[in-house]
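Missing here is one protein chain; the remaining ones are kept as they sit in the complex.
Let's look at subunit A:
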Amino acid sequence: MPCISSSSKPNCRPVWLFFALLGLSAMHTHAKEDLTVPEQVSLSANMSTKQLSISWLGGTATTFDLMILRTEFNETVFYETVSVTVNQVSGRHQWNWTSVEPLECTSLSIKIRSRDGQTTSEWSSTQILQGSDLPSNDKFQMYPQDKVVPVGANTTFCCIVEEGKVFGNIQQSNTVMNTMQLSRRSYATTVYNQEPSVRTGTNILCYDYPKTQLTGAVVFVGYPPLPSDLMCETHDLISAVCQWNEGRDTHLYGKRRTLYSLNKRICPQTQRERKCIMDQWDGNWTLVAQNPLGQYSLTYSAELSHRVRPEAPANVNSIVHAWYATVLWQWKYSTYSSLALVCEVELSSQGYKTTHTFSGVGLRSVDLPDLYPDEDYSVQVRCSAQQNFWKWGDWSKPFFFKTKTYVPEAPDVWMWMNRDNTGQVIWKPLTRRQSRGQITGYKVTFWSPEENQQHTEMFSPDTTAAPINLTQFATFSGNKIKATVIAENNEGESQPASVLIPLRLTDVEPLVVSRAVHTDSGFPLFWWKDVNSTCGYVVEWHEASCKWDCPVEWIKVAARNTNVTVESANFQPGVRYNFSLYSCSSEAPELQQRWQGYMQELVPSGSVSLSASQQDSNILLTWGEIPLVKRRGFIQGYNVYISNGSQLALLANLSYQGARNYTVKGFSEGSYKFTVKAYTSAGEDTGATASIMLELYTDWLILEILASLGITALFLIIVTFICYKKRKWVKKAFYPDIPEPKLPGDWARTQGPLDVKPSPHSMVHIVEKPEWDSSKEMLVVIPEEDEDEEGQGIGDEPVDTDEPTSLRYYNHVVDERPIRPRYPDSSTSSASSLDSARTDVTYTGIQTSGSSLVFQLDPQGFSEGHQPQTDQFASCVGGGGGYRPQMQTRAQSDDMRPASPEPFLDPQVASGGGYKPQSSWNFDVDAGESCGLAPSLGSPTSVASTQFLLPDEEEHGEEKRQLSSSAATWFTNLLSSTKP
């Protein structure tokens, strides 16, 4: 290949290239010559389905390139290679293409070429499917029109604006849609997932700009049909009536509604009924339901004898009697004459319905028994096949009839007798059913069996009582007459109803009146069986307040019964009713038992008549009874209130219905207002009020004063007498002779305060033991040598700390007021004796009061806290009156200490026993110090005494038990001091 290798020959390459291209071109030309160019391309468009059918003559080629363009904008819509076989009949190739947009939206250009591998033929001539946007069609348009699509589908619409106008927008339900321009005038939009439309469809609107013109399209979105429950039956035993359920709403109506065909026969349709009638019973049926969105089939099979549903009976009639009627009807179809039928007859009267069932072949009449005379009835009949029951037929139209009249029922008769031998025979008015026709009147006959005399009177139909006066029958020898009542209507007379009336009324007020309690069902009454009762009992009732010609009601009870529940529409709340039980026998009715009761108890409507009066220093409230009609319940008692301003305070609840008075005690003089309210089980009434001015009751006061004076005088006399008899003792007790002091040596007596120094060997010392009662205090003579020992042993014993030990007596003024303790050595009266000889005795007058006590000075006991101040208080209060000499209080200070847990009355304190000499009185004592040691109480009276009472332990113990009061203590001391 010199051309190749030689680059020095520049003309070689173009030549080679030329031949190469020529060869290729020749080969290509040869191939094209082999592939047929499609010819006679024709287009067939189905606008509703948006389908374009393209056919052409394409020779032997089986593969073609199809190109579809929007003509105006030359935009490719479809360009694909498809395999299409030739139709052997027509010799043409055909291919279908479905457009997204409606084919009217814009013009489409279609061209085709054959392909064989990579080799293709020339393109065919372009075929144009003209759209509606051609200038020649200048209208404002929208496509597709009246499209029917299933729920959830997507639909593309296009709007072609009017020539010369500007496109505005496309809207659905006021929503502006996104659009795409297809051509100069055509715009498209797609609505996605469409919802079921209303009856008149969904509007898609297109506006120009500005919004001057409107066009649009309606799309109907719905469902394909889905019927169910196909069923066929026969009424005439020949034809078939098939019905079905329409199923879900297709949302398609009018010309787009569902059409039904049964066994390929179109079913005429009405708005409401879904049924189809076939002239003959086929046994197998196929229902086809179809609408623009699809179709659905149902099948059904059945034998005729199993699907018989008779027609409603026609021309219903009746033959009536008094107590029964015959109902007749006719059948529309003669085929029923051999059909075994079962029929229901529904009988209605006065709002009540009863159903009777009859059966028979070709049944056309039935007898209805147990009817009431002169009664209106309505009857309806329906039937079904007796064998192979399928369904009841329709009810016939109601037929009305009225039974014939009959003689009336005997009235229910009773009587009411007043206390003056007048009364009335009464009977219950006959109901319409009992009358059995129009009542024309009542015939009342009074008949004396003994005298065989009778007297008859006629009464109008609206009468329910005949007056009777027993004085007319006074000459009759019998003790009763018989009253007979007969009701009459056009058919005749009723059976007689009678009651026996006693001619001699015995004024017997029974018996015990029991209470009848109303329940939901009435008043249940019970009684013991009366052996004399041969024809049962009569229970009558009336308002308890009625006394004369009362509107009485009654009920008759069979002899075997001993109870009844009385109920009446006339029962009123708050009204008391008397219930009386009479036994029925051959003699006049005899009262057996009586009850009283309220249907419902209410609070009394009236109040008692209340009055108030002063009785001594008390207030007596009295009241009367509430009238019966105002009680409105059983009075259970009364509440007595006192009025405090606007409020009432309960004073007493008198739960006794017979209470008629109440005494108010303990009130001082003044004005008072009292209210008394009676109460029933429903509550209390408004109350009656009475006022009273309570004045001072002077008689009793005077009596009290006189009694007090008398007792005081008697007491004084007794005291005087005792004092007179015991004058010596009094003298010794209160004014004893002062003994001469016995002093060693010759002591000159000096005037002034006594200052005695005891003998060195005759020292007097107060011996105190904490556990002792004050009654055990004693003065003992202590030898001087013992003194030291004792003083050392005791330490801070609360003995007189003066040196030498001295003995001091203090008179105390004692009262019941709290005691202010004092230190024993604070006595100033004894201070002067401290300097005396070894024995110092100071006598101080002791004043007694109503109560006295003994103070035992016990520093040790004090320090141990055994005698808190409360004890002192207790001793001050509880200590008995009497003489209390030379006692030292245990209290060391004025401090108020907590109360001791020990008993309030300490025996040591409470006891008034012990040393009790030399009493003196001083009334000038400060009350606040009356319980303390008051050394300066009045003028001291120096009393020398050697008669110290030192009771032994037994005596002391006994006193501890017995002398709990200070008075007793004082008396004991008093007696002790009088011992010689």
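Note that in this section contacts are C-beta pairs under 8 Å (C-beta built on N, C-alpha and C of every residue); 3 or more make two chains touch, one makes a residue touch a chain; residues count from 1.
As a convention for this text, contacts and distances are computed from a predicted model.
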{"item": "Hidden subunit of the complex - UniProt protein name among \"Glutathione S-transferase\", \"Cytochrome c biogenesis protein CcsA\", \"Phospholipid-transporting ATPase\" or \"Ciliary neurotrophic factor\"", "value": "\"Ciliary neurotrophic factor\""}
{"item": "Hidden partner chain, touching residue among A:39, A:75, A:146 or A:616", "value": "A:146"}
{"item": "Sole contact to the chain not displayed, among A:51, A:137, A:215 or A:365", "value": "A:215"}
{"item": "Residue among A:78, A:123, A:253 or A:476 that touches the chain left out of view", "value": "A:253"}
{"item": "On subunit A, residues whose C-beta touches the chain left out of the figure", "value": "142, 145-146, 199-201, 203, 205, 212-218, 220, 253-255, 257, 271"}
